[in-house]
Each structure stands twice: as structure tokens, then as C-alpha cells.
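Removed: one protein chain of the complex. Kept in place: all other protein chains.
As written, the chain order gives the labels A and B, with residue 1 at the start of each chain.
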Amino acid sequence: MEAFTSLASGLSVAIQPMNLLFALIGVLLGTAVGVLPGIGPALTVALLLPITFKLDPAGSIIMFAGIYYGGMYGGSTTAILINTPGESASMATALEGNLMAKAGRGGPALATSAIGSFVAGTIATLGLTLLAPYLVEVAVSFGPEDYFALMVVAFVTVSATFGDSPVRGLTSLFIGLLLGLIGIDILSGQSRLSFGVPELYDNVEVTTLAVGLFAVGEALYVASRRHIHEEKLEAVRGSLWMTKEDWKRSWKPWLRGTAFGFPIGALPAGGAEIPTFLSYATEKRLTKHPDEFGKGAIEGVAGPEAANNASAAGTLVPLLTLGLPTSATAAMMLAGFQQYGLNPGPLLFAEQPALVWGLIASLFIANAMLLVLNLPLVGLWVKLLAIPQPWLYAGILVFATMGTIAANPSPVELIMLTIFGVLGFLMRRFDFPIAPVVVGLILGPIAESQLRRALSISLGDPMVLLQSPISATLLGIAVIALIAPFALKNLGRFKAVED
Amino acid sequence: MSNAQPVPMSRVQPRTHIDVAGVVIALLLLVLAGMVWWDMTKLQILSPYDLGPKVMPIVVAIGLTLLALGNGVGALQGNLPARDSLDWKPIILILGGLAALIVLIAIGGGFMIGTAILFATTSAAFGRRAFLTDLLIGAVISVFVYLLFGKLLTLSLPAGPLEHLL
Partner (left out) sequence: MIHFRPSLSRTLIVAATALFATSAFAQSELKLMAPAAPGGGWDQTARSMQQVLMQSGLTKSVQVTNVPGAGGSIGIAQLVNNSKGDGNQLMVNGFVMMGALLTNKSPVTLEQVTPIARLTAEAEAIVVPLNSPIKSVQDLVTAIKADPSKVRWAGGSAGGVDHIAAGLFAKTAGADPTKINYIPFSGGGEALAAILGGKVTAGISGLGEFESQIKAGKLRLIAVTAPTQREGMATPTLKDQGVDLEITNWRSVVAPPGISADQKKTLTETIDKMVKSPAWQEVLKQKGWDDAYLSGDEFAAFLKAENDRVHEVLTSIGLVKS
């Protein structure tokens, strides 16, 4: 296979000692910034561009790859340990991951996340090596109507995050949809629900909402109940390492997460959040331990983490084959190519094979390096939970606000964080599920704008949703997903009768 | 669908007592729905085949109204989950710390002092009684972050008197 020989020569570039050093610096920096919500890999790469200019192209691009994957790791680590998702793509991880950590199972949660990321990253990078030219054809043919249909599928699966009351779950979801309305409507340029406050024109930032609801809200809630319910955190209960049972329960979610993450990440408007939700919902539906969801189920960490990492590799498909930057980080990497006078685009593979394959190979290296660095550190990370509770929560709040300030040094952003914190507190107190709010904020605006784009393009004909084969198939899946649980329930009833 | 019926949970309960907080939540949802609707009336369709910016607000407003009804019925039947008593002191401490940080940044006092205060008040909210020590710890953390992000990555963190010293 030509691809493999190219990859092998790429690997030989990437394992030169200097390049390994750059990869190491990259993953360390990436992990550090991934930990802070609001500061992501894109921002870091942007700020490092002028510095790395002095390095040679291979070295700096390898470093960027390290930052990219390192950022994903850092974001998940804080999501699991302190319920503060560093990136919006780690939100699904926080749901079960933090519950596991609180139950003393932070070690296995971190381990399944690290190994799952490695597995997913490796498979997805292989996919990038072998499938990129074919996948990109599909990706480009994906039109707004198809994205809308994908959003419909995502909405149908959202109910997995609802908890036990549909009314409460939907209430949370609609609060999220309402928050999604705030700001300038991308298609008409008019502002909605902004009340003349310019800071609101730019829409509600997903990380601000997630950190406010999750981290600040929880700090308030736990503090308000200390007098009756002392929260006891045991850093480690049982094995620090994954047990045989954990492995058995993790490997399928890893693979399924990869299957969601890679193709959706390769879509120009796919993103990393949607595959993580789809994976979470799927794992919740397929698990043999449904009772553990909501208490810390390992499948709920393994799946989304794999999806998250696979989508990062997926993003590189349009970037490397077409020069299409489809995420903020990809856009910054593009700028990185450009500063060396390299023109990313359809010709890059042909003109600069050494560099492209060097980058792909360095993704493998970065992934392996993160695994090697993180697994021994699991023990140390979990010790974080042994920090006295006052300092732990004080630290969480400092981190949450610091990330917000660094990304946008305006008091308004902090006021929003505080308001979302209070909202998170009230929702916990009155037993409304938190996750659907964030899901609504992410999915609502995408669904709306893609539907409106589809109709503008079809000159107002709604039939476009059924005429596109991709859209029709996805809508079919959505209908099945909606009906299947009821059908299965009835089936279950028959079985019960037979018993 | 958004008008899912609330499930009557306990039929054994002979007398239902109204949950006041639940009624307030339902009313708040109704207010939000009204706000979305009112905001929507000011928008207009600008492009010939665009569905327009009004459709989504209408969907959200109707959904919120139905959910207000759903929540309201639940509250009137009194079948909301039980709640524990609430200790306001720690909440005020944490929110006070956040407010101090916001005000300090707004008036140009820099983020370091604010961050130190937030660290100390949150720590106090969780029962520690060493305010000055915690203030110091918070300050050390913020200096560290300032050096990392302000100096290394040249991000413009809100600066005040302390930041100018570094």
C-alpha cells in the first residue's frame, strides 16, 4: 500500500529526537491550556504562531498537532475530576466521568478516557490515511438539508440526558434553546434577545454556559447543603486501575465512539460536540447496566471520549485534502502552514507529501506520548480529589473564572458565568437535569440555521429534506429512534407476560 | 412532543398541597415565553426565501408556554421531588467573591486581587476559617496564572495596580 509506505517515511521524520521534543512540548502545553475552560488549542496555536516561526516547518507543525491532542486530554481530565469541561467537546464526558470520580472511581475513568482516546485517535488517524480522499467527497456533498437532518437525529437522542421526568428534561432543553436565540441571527444579521447589550450580540459561549452550570452551580449547591449533607470524596475506592470488567465494558464504546466521531468530524460543519452526544445516548441505550447511568457508568466516559478524539482526526480530512479548515484549531493550523509559504489545499498531498505524512505520523506520536504520560499520572491526578474540600472548590472557581477572563477580559462575560452558576444551582435544587440546557444551546442554533439555509437554497421548497438521499436516510433513522423505545417496551412487556 | 403530560406520581396521597416554588417556576417560564414572543415581533424577514428569524423564537415561546403549563400542573398537584433545607451563608459568600471579582475588573483593579478574594471566600464558604492564609494562596495562584498566560502567551488579562508591578 502506497499510503503505508508514505506513513512509514512520515514516522521516520516524526521520531527524530528534535521532533519528538517538539511533540512533547506540544502535548504538555496543550494539556496545560486544555485544563482551563475558555482557552482552547486554537487560541494557544494562534498565540504561539509568531514564536514557532523560528522553528522549521516540520517541528512546529508537529508541535501544533501535540497541542491539538493535548488540549483534548486536558479538557477531559478536568471534566472528570472537577466537573469543569475545558472544551465543549468534553461536556458529555463530564456527565458520567465526574460521578465516577466522586464515587472513588476517578482512576478507571481517567484510564478509560486516556486509552479510549488513544484507540480512537489511532483508528481515526488510520482512517485519515486510508479513506481521506473518498470521505471528503461525501463530506463536500453534505448540504444544509443533510446537516438539518443530522440535527434532528441528535435531538431525538437528547432525551438520553433527560433523567426521569420528560417535562423537566424538556424544560431544561427549551431553556437551552432560548439561550441559543440570544445574539445576532447569523442568517439575517438581526439581534435577538440582546436588549441593546453589545456583549450579547456574539451569542452565549458554550464553555461559559457549561462551566457556569456545571462547576459554579455545583460549588453553590454543595456549599448550601454542607450543614446537612457533608460531601465525602474518596479519591480512590477499589482499584486505581481499570479492572477486567472495566475493560470489557469499555472496548465496544471506544469503537462505537470512533465510528461516530471520525465521519462527523470530517464533515465541514460536523464539529466535535454532536458525535459525543450521539455516543453518550447510544451507550446509555445499549448498556447492560442502565441503573449505573446517572451514578457513574464507565461506558458513558469511554464512548464520548473516543468520539471526541476521533472527531479531531476527522477534522484533518477536509483540511489536508481540500484545505478546508472546519474547526478553529484547523484554521490555526492552516495559518501555520501558510506562514511557511505552504499552500494547503487540494495540491498539498501531491506537492508536500513529506510534510503531510510527517504531520499524520506525528499525530500517532502525540497520541502515544499522551498515553504514556497520562497513564502513570492517573494516580497523581486523582490525588487532586484528596485536596481539602474548601481549597478544591475554591480552586475550581478560580480556574473557571480565570479561563473566562483570559478568553474575553470583560466583566459582562463573568456576570454571565455567575448567572449561569445561579441557574445551575437552582436547577439542581429543583431537580431539573443540567445537560439538556447545554445541548439545546449547541444544537438549536445549528438546526435553525441549517434548515433556513436549506430552504433558501431550494428557493423555499421543503421537499428538499426528502429529496436528498442523505437527509431522507437520516430522517428515517430519527423516526426509528423515536419509535423503537416504545416498540421495545411493548416487546419487553410480552416477554414479561411469557415469563 | 413538548406538551407531554406530567405523570401523576402518587395517587395514594389523599390531600395535595401546592408547591409554591414550583408555581413560581411555572410563572417564570411563562414570563420567559412572553419575553421571547415580544422580542420576536421586532424582527423582519430580509431575504426572499429565508424562513426568517421569527420561526425559532415562535417555536421556543410556544414550547415554553406548554412547559409552563406542565410544570404548573405538577406544582399544583404538589408532586415535586422533596427538597432539603438551605443554608444561605455559603451561597452569599461565593456570590460575594464573584461579585468582588467582577467589580474589581470593571473598575480596573485587575484580576489578581479579585481572584485572591474569590479563592478566600469560596474556601470560607466550605467551612475554612483561615481567611488571610487563603487570600495569600489565591494570590500565589493568580500570580502563577498571570505569568503563564499574560507573559508567555501574551494574553491581555485585565490589569490593575498589582499586575503593573510584575
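The rule is simple: a residue touches a chain if its C-beta (ideal position, glycine included) is under 8 Å from a C-beta of that chain, and two chains touch if they have at least 3 such contacts.
Since we're looking at a predicted model, the values are computed, not measured.
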Selected from A:29, A:43, A:111 or A:278 as touching the chain missing from the view = A:43
Which residue from A:114, A:322 or A:465 sits in contact with the chain not drawn here?
-> A:322
Of the candidates A:21, A:286 or A:347, the residue in contact with the absent chain is A:347
Residue among A:8, A:21, A:186 or A:483 touching the omitted chain | A:186
Considering the complete complex, of A:64, A:142 or A:293, the missing chain is touched by A:142
Pick out the residues on chain B that sit against the missing chain.
-> 44, 46-49, 154-156
Residues of chain A in contact with the chain not shown = 42-43, 46-47, 50, 53-54, 57, 139-144, 184-191, 196, 198-199, 201-202, 268-269, 318, 322-326, 328, 330-332, 338-347, 351-352, 407-410, 449, 453, 456-457, 459
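Note that in this section only the chains that are shown with their structure count from here on.
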What whole-Å value do you get for the distance between chain A and chain B if each is reduced to the mean of its CA atoms?
-> 22
Interfacial residue positions of chain A with respect to chain B in the complex | 32, 39, 43-44, 47-48, 165-168, 170-171, 174-175, 177-178, 181, 185, 187-190, 192-193, 216, 219-220, 222-229, 388-391, 393-395, 397-398, 401-402, 405-406, 409, 411, 414-415, 417-418, 421-422, 425, 429-431, 444, 448, 451-452, 455-456, 458-460
Chain A contact footprint on chain B (complex, rising order) | 2, 4, 6-7, 21-22, 25, 29, 32, 35-36, 39-40, 43-47, 49-53, 55-57, 59-60, 63-64, 67, 70-71, 74, 80-81, 83-88, 90-91, 93-95, 97-99, 101-103, 105-106, 111, 115, 118-120, 122-128, 134, 137-138, 141-142, 145, 148-149, 153-158
